[in-house]
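Note that one protein chain of the assembly has been removed; the remaining protein chains are unaltered in position.
By letter and in written order, the chains are A and B; residue numbering begins at 1 in each of them.
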Amino acid sequence: MKKYLITLAAASAAGGALAQSSVTLFGVVDAAVTYTRGSGDGSAHKTQLTNSGNMFSRLGFRGTEDLGGGYSANFWMEMGLQNDSGTGFPSNSNNQASGNGPAGVLSFNRRSTVSLAGPFGEVRLGRDYVPAFWNTAIFDPFGTGGGIGANQIYFSGLGGLVAPTGTRASNSIGYFLPANLGGFYGQVMYAMGENDSNALLPGTRVPSKHDGEHTGARFGYQSGGLHVAIATGRTRYASGDLRVTNLGAAYSFGPSLMNLKLTSELYKESKGSTDAKGVLVGFQLPIGPGEIKASYARYKLEPANAVREPTSSKLAIGYVHNLSRRSALYGTLARISNRNGAAQALAGAITMPGRSSSGIELGMRHMF
Amino acid sequence: MKKYLITLAAASAAGGALAQSSVTLFGVVDAAVTYTRGSGDGSAHKTQLTNSGNMFSRLGFRGTEDLGGGYSANFWMEMGLQNDSGTGFPSNSNNQASGNGPAGVLSFNRRSTVSLAGPFGEVRLGRDYVPAFWNTAIFDPFGTGGGIGANQIYFSGLGGLVAPTGTRASNSIGYFLPANLGGFYGQVMYAMGENDSNALLPGTRVPSKHDGEHTGARFGYQSGGLHVAIATGRTRYASGDLRVTNLGAAYSFGPSLMNLKLTSELYKESKGSTDAKGVLVGFQLPIGPGEIKASYARYKLEPANAVREPTSSKLAIGYVHNLSRRSALYGTLARISNRNGAAQALAGAITMPGRSSSGIELGMRHMF
Partner (left out) sequence: MKKYLITLAAASAAGGALAQSSVTLFGVVDAAVTYTRGSGDGSAHKTQLTNSGNMFSRLGFRGTEDLGGGYSANFWMEMGLQNDSGTGFPSNSNNQASGNGPAGVLSFNRRSTVSLAGPFGEVRLGRDYVPAFWNTAIFDPFGTGGGIGANQIYFSGLGGLVAPTGTRASNSIGYFLPANLGGFYGQVMYAMGENDSNALLPGTRVPSKHDGEHTGARFGYQSGGLHVAIATGRTRYASGDLRVTNLGAAYSFGPSLMNLKLTSELYKESKGSTDAKGVLVGFQLPIGPGEIKASYARYKLEPANAVREPTSSKLAIGYVHNLSRRSALYGTLARISNRNGAAQALAGAITMPGRSSSGIELGMRHMF
């Protein structure tokens, strides 16, 4: 088989700096066999082929063009993959439930941005992660992917998986601080709901012009083994704003303590008159070519005037065996406990209020 | 980070001509902050993140294989991007309203062709632009993209944005004259509606076998600073054919007149018993690394036996600041005036009949 190069349509104007202008094709394909079960009369178990147990499956195109003087133009188009069935994920066009796309289609739902970067930082336009998502993803050793170990605060939260702006926002303008601030970093985001100026909440005279409008910020510090970050975000809805605030902290011990890394998160959110709180602790421990990791997360809903506060806790432990820097085999055990009427279950299972759900997954992840 | 090459599955048979066989990944990501407003009681304004203000956002794969003797095999798959939200555009399968795909999905809606080219010209099969679209796109300095300055004839027209064959046709066979005709060029297209031979207009005995069948042609001449082209197209519908004819002309003055370029278009169309006419004049003026451009377009609907002929005019002026050959910042101001009951508004706004709509956009475009 002969090989020849894929070329790009546009030449760089920065002739002498070609080495720094590039387009990159990248992705992850991650699949696992997963068994989850619930408990109680009416509960159900399931065995599935799942995706994204270790890293979220994706396919993307990104590029950077060196403009000289420390400036660059950049784009990033990245789609999520449900590689167990060859489908993808819809995006959301207006940061409101009405803007959800049809299930199972492909879209560049994960990120779709164009940006100008320079000594001043970076201004980014398009669909991107909301700042307050990052702490939930980064400070859980299992992240927020499709695996059974993933951060339970994200899965049971008001402002997590199900909220249109729980992970990303469309129509956003983002600003990122430059990288050279001695370990300090930060970002702010403003995203638009794009409603008509005279829009009303259906059946009412309540203006809903600002529905889906998101503002968020995140600031952090990473140096040596220490990493801390605080983030907050608000999405406006005439039916009640969604507010999320969280704090993440991690410390990586050096070789003297087996390169152990401890992680933690504090989380607080509200939607209208319902509050919620979350807390997480975890660790990652390298073992030869692999890594052991574990996390414990608890999430408590506090509805206004409610007698009971539904609470769910997840304990997860896993092992990742690296075949290379790009490929790994992994296994995870997880268990959710529910109290006060909560009925959270691991994906695929159905459990009864106050009962537990547990599961196991064994999978393979390949990155390119 | 190590780098390695992306390879292609198939080797070229033309071993000695590898340099001329290639597959190209290409695209545009263009985003802008846009404010538009209408006027009159009940009008609405909106601030949005929009896409395609300077060039239409897209992602494509195209390739050519040198077959020797001046012949080549070619393919071109190109999808439109709504990069403000990470979605795309549906295609249309039969050149009729019934063939529209679901909103917001990705498809290779912009172009999807395979072709054989040679000394005879090029025969192209698939989904492609209808010939009569090109003059509307090329002879307006703002083109037909998503920007507020784009050709108003295209946006308010019977045969423009909303018509299934206003821009492109599926199921087409196209022929293009070869490139070496001393500045003359030309193309013809025949596209099929693909109805059953015994199809009837719903609820009638009127045959609709030919619905969605498109025939079109375009011929032009470009030499020195002069560029003129004439085009026509007809799409058959049992409910009334859509006919479009237009003429574009441009002249680029040399350095003696600051490289000024003047553009113009005359436009005429009809759908059933409704006629319409359009006219456009514009200019482009390079200024250092940038360009000033402006256009004025007027479009008049002439319904049969109507007392009033709704008329809309758009005036647009813009500046494009090139950061490189691939990247640019841009700003545009536009205003639509309506008469005789017309109520055209810039995208995002709602205006009242006979009232105006105006807007501003500031954006960034990156090409790869």
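Definition applied: contacts are C-beta pairs under 8 Å (C-beta built on N, C-alpha and C of every residue); 3 or more make two chains touch, one makes a residue touch a chain.
Because the structure is predicted, anything quoted here is derived from the model rather than measured.
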Touching the absent chain when the full complex is considered, from A:S22, A:N100 or A:S252: A:S22
Selected from B:S85, B:S172 or B:T311 as touching the chain missing from the view: B:S172
Residue touching the undisplayed chain, where the options are A:T47, A:S223 or A:S239: A:T47
Absent chain, residues of chain B that touch it: 1-14, 23, 25, 61, 63, 65, 67, 71, 73-75, 77, 79, 90-94, 99, 101-102, 105-116, 125-127, 170-173, 191-192, 194-199
Those residues of chain A which, in the complete complex, touch the missing chain: 5-9, 11-12, 15, 18, 21-27, 29-33, 42, 44-49, 59, 81-88, 102, 104-106, 323-327, 329, 348, 350, 363-368
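Operating definition for what follows: only the chains that are shown with their structure count from here on.
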Chain centre separation (chain A, chain B; CA means) in Å: 37
